[in-house]
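Left out: one protein chain. Kept in place: all the others.
Coming up: chain A.
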Amino acid sequence: MTAPLPAPASALSPSTGAAGPVVEVRNLRKTYPGPKGSTARKVAVEDVSLSVAPGEIFGILGPNGAGKTTTVECLAGLREADGGSVRVLGVDPQTRPERVRDVLGVQLQESALNEKITVDEAMSLYASFYDAPADVEELLVMLDLVEHRRVAYAKLSGGQKQRLSIALALVGDPRVAILDELTTGLDPQARRNTWDLVERVRDRGVTILLVTHFMDEAERLCDRLVVIDAGRVVAQGSPAELIDALDDTRTVRLRVPAADRDLTWHTLAGLVDVESIDEVGREIEVSGTRRVLPAVVLALAEHDVVPDDVRTVPRSLEDVFVAVTGRTYDPADGASAAVGPAEGADR
């Protein structure tokens, strides 16, 4: 198992061990021309720095329009940065893109294949571009595409297209793979399968840069991540570190018999550890200090109230986003961010 390399959330360039970073971005800035007749330029990426260690699954997380795709496009040498520096395995993809293409596999959000190309044809075609391609058969097996190998691209399901796209990103046997919005549009089962797949790819020794607007996806997969909002890194670290660094508010939801409802409300409102009580559907939501759960349970026991259900509301990256931006997380909302041409629409 590859050890994630935890770093303090405050550090700009976390230590990445003796091997040095595989991908390094420093103060990246990228603007696009503004609307016609205006000289103002839209800022897609204001200031992004990140550093990815070998063997990591590194997340770039944020709402649509935050600058995620622009960042990885600069990494892949598809766009020219306005400022800052980018290195992939020590090489600048901005000036020497041809040196990066052999070792960087890219799965892009907005790219399709010819509708009539079959899985087999696409795989052999893309394999032919590389000096030392991966084993096509092995990839087809791993991505569960063997039985679809003679199917034309247009006839594949969304999940199959996505898997083919991943297979094509890996067919050059890359050392780094960029996976952009991998699970958008997939059903829950296909999403979970894709997550397993990403971990298997990492186990092959591929360092992965995962671009996503799904908080749960980042939390589940990433060893470390940066949260990007409006073109800036607003938080970074491992998911656990980010969540642990939140303030100490804890939330509990409980359901009590209707007869005990008023008593419960009254009892809990008087506790020192409780900061707020709300009604959420049939549940009562209680927020307070770290001690809110034992305090609530104890107080109810004293009054002989037996709740039907008690559950803690786990804290997630979503809470991290709220804490650092002051907004609730709306993945489709790029309102506060400048929207780059490649990242405007949510499909």
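Heads up, the rule we're going with is that a contact is a pair of C-beta atoms (placed from the backbone, for glycine too) under 8 Å apart; a residue touches a chain by one contact, two chains touch by 3 or more; residues count from 1.
Following the convention adopted for this analysis, contacts and distances are computed from a predicted model.
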{"item": "Chain not present in the shown complex, as UniProt names it (candidates \"Transport permease protein\", \"NADH dehydrogenase\", \"Oxidoreductase\" or \"3-hydroxyacyl-[acyl-carrier-protein] dehydratase\")", "value": "\"Transport permease protein\""}
{"item": "Identified contact with the non-displayed chain, of A:Leu28, A:Ala53, A:Val211 or A:Val292", "value": "A:Ala53"}
{"item": "Touching residue (missing chain; options A:Asp82, A:Asp102 or A:Asp260)", "value": "A:Asp102"}
{"item": "Touch list for chain A against the chain that is not drawn", "value": "1-2, 17-22, 53-55, 76-78, 89-91, 96, 98-104, 106, 108, 110-114, 116-117, 121, 124-126, 128-131, 168, 172, 175, 205, 207"}
